[in-house]
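Only one protein chain is missing; all other protein chains are in place.
For reference, chains read A and B in written order, and residue numbers begin at 1 within each chain.
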Amino acid sequence: MKTLIVGLTLLVTGWLAQPAMAQSLINGAGATFPYPIYSKWFDEYAKVDPEARFNYQSIGSGGGIKQITARTVDFGATDGPMTDEQLKQAPSPLIHIPTVLGAVVATYNLPGNPALKFTPDVLADIFLGKITKWNDPRIVGANPGIALPDQPIVLVHRSDGSGTTYIWVDYLSKVSPEWQQKVGRGTSVNWPVGLGGKGNEGVSGQVKNTPGALGYVELAYAVKNKLPVASIKNAAGKFIEPTIQTTTAAAAGAAKNMPADFRVSLTNAPGDDAYPVASFTWLLVYRDQPNEAKGRTIVKFLWWMSHEGQRYADDLLYAPLPTQVVKQIEGTIKEITYQGKPVMAAR
Amino acid sequence: MPNALARGTGGPVTGLSLSSADVRARAAPANLGDRILRVVLRGAALSLVLLVVGMVAEMLLRATPAIRAFGFSFLYTSTWDPVAERFGAVPFVFGTLVSSLLALLIAVPLGLGAAIYLAELAPRWMRSPMAFLVELVAAVPSVVYGLWGIFVLAPLLRTWVQPALGKTLGFLPLFQGPPYGVGMLAAGIILAIMVVPFITAVGREVLLAVPNTQREAALALGATRWETTRIAVLRYGRSGLIGAILLGLGRALGETMAVTMVIGNRPEVAMSLFAPGYTMASVIANEFSEATSDLYLAALVEIGLLLLVVTVIVNGFARLLVWSVGGAVKAARE
Partner (left out) sequence: MKASARRCVNVAMSAATALAAGLVVLPLLLVFGFLMYQGVMALNVGFFTQLPKPVGEVGGGMANAIVGTLILVSLAACLGLPLGILGGLYLAESRDRRLPWIARFLADVLNGVPSIVIGIFAYGVAVLPFRRFSALAGGFALAIIMLPIVIRTSEELVRLVPSSMREAALALGIPEWKVLLRIVLPTARAGIITGVMVAVARVAGETAPLLFTAFGNRFWHQGLDQPIAALPLQIFAYAISPYDDWHRQAWAGALVLIGMVFVVSLAARVVTSGRFTGVR
């Protein structure tokens, strides 16, 4: 009797362990910033190409960079472009492909969810730990008429290696020389104050659960969780709310002078309507693909993503790529090779 | 001793006496089957040895860049700066020690009390079922405790406990600072919950190992149940109980998920229990898959190595102490 049970269990397990369906599984990892739209895309693309299965784990941009460099995944995703040193560590050239534009917002948890305004220096000083209370005169000064409580600001930042962090500190470095000197930029920095949350999910979760909290997250996360977002004063001196339009406005200038490798920073962009903390987010793939079938699927997906995929951006509060950028991406996709031959044949 | 009996044709194999240690001849096995089994078994033991040695070696290898870059300063630097590539283990060692000690503070009285109850004072019908329940508490996965910690414990601390503590004991630096809910206090409490069943289970076994003669002697002298326990059992099993506590400590030091979910993830040494902190296990869990530079990864592996060394030492001590009670009992019997 016992042997029968044991035998059956082994059989069932063995059967379960068989691959569910003969499909090519493409593994990717990286940024949590675009995770909502990536997961939508992968879901939709499975309908376009039922043979393709994209498994994406949002472990943070740092993780994306690390895992694609180690080749343990087929593609990476990051919102902080790889530095030259990081690119050198990769065994073969990696290319950045922009996918969408997003905004990193300051979100908070205060009674009544007032609409707050922040100036760059106030934000920097809050994150430097110099402003510690909500009713600090400098915050009150920028927000006349709003009753701010006499409560400590519970700052929440990322505990993992994050492109969202990169975008945020890139902005802070541009607007605050003290930040630039003391902390600097990176996907993981030495935060002067604050709690750490894992992923955009973790930070928005913390902010949502902690009265008096202030954190930075991608716009979609704040809105989906009904958290308020602050307006920030941009380079032109106007207080701008993060929306799809203002994000797109931030990219307007950069689109014209896009470098060939797409690594560009959009923070503190010029322009009246530009939201100051916007950024592209990129997929990282090897220019020379190691596997032909996977390479073909990836290339086809990239093409779909930069054309048909863009119409899903709006709903999820990301801004679609400017048309010039899409044209440039087409050229780059055609450069992806397998063993020297372009994967994308005649298109 | 030559074995006159041929291979596998029957007759007892010499040298196989199991009951007395002095007649242990080490004759070569008579037949192929025995030899094969001997090789296979030795191989299994050797693989175990290889595994553990290999593990330490592999980690040492990966940690080398950090060891070479920082040397001993790793142990007393408290900066953790991935941008400047300056790493020091102090905040994590501090966090691990403080959260574990806090956990022990809560868990030891409870655990020992429960062990005494289950081994000595509880009514007989209750002993087995309760012991099983304690086992179940130990069996709950860490991530489930973490889940409970985020959604039940942290809000509780944030809304009720921390403000109350701050108002009454706020003059002590231990209880100062804004009530985040998550932080060292939450981590300590969750660790206590996770560690207490270990202390209870091992403590109970230690107490059960104390020979009955001790109890009977005390009872014969007219002691009450509690006095019997105190005089005869506890004193006898003292080292074993300390061992049980150390085992609990060993468990607390290495606990990862539940702590990561409630400690606040801030690499900083702070005096207050309300402040967020970071432990060695948590920083590895959070940052390992994302350490973008070799030095960063090596620093994390070095922290893992540190954790390994500390837990091995603590557990080693613990085992020694626990065995000493059992060993003394065996010696007394023979």
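The rule is short, and it goes like this: contacts are C-beta pairs under 8 Å (C-beta built on N, C-alpha and C of every residue); 3 or more make two chains touch, one makes a residue touch a chain.
Quick caveat, the model's predicted, so the values are computed rather than measured.
Among A:Asn225, A:Thr243 or A:Thr337, only A:Asn225 touches the chain left out of the display.
Considering the whole complex, the residue from B:Leu101, B:Val152 or B:Leu221 that touches the absent chain is B:Val152.
The chain not displayed touches chain B at residues 8, 10-13, 16, 18-19, 24, 26, 29-31, 33-34, 36-37, 40-49, 51-55, 58-59, 62, 109-114, 116-118, 121-122, 130, 132-137, 139-148, 150-152, 193, 196-197, 200, 208, 224-227, 229, 250, 253-257, 261, 281, 284-285, 288-289, 300-301, 304, 307-308, 311-312, 314-316, 319. Think of the hidden chain as still there; on chain A it touches residues 13, 16-17, 19-21, 23, 25, 27, 29, 35-36, 39-40, 42-43, 53, 55-57, 70-73, 197-199, 201-202, 204-205, 208, 220-221, 224-225, 316.
By definition in this document, only the chains that are shown with their structure count from here on.
Contact residues of chain A toward chain B in the complex are 29, 59-63, 65-67, 69, 85-86, 89, 151-152, 154, 159-161, 183-191, 194-198, 206, 209-210, 212.
Chain B makes touch with chain A in their complex at residues 79-84, 150, 154-155, 158, 178, 180-182, 260, 264-266, 276, 278, 286-287, 289-294, 296-297.
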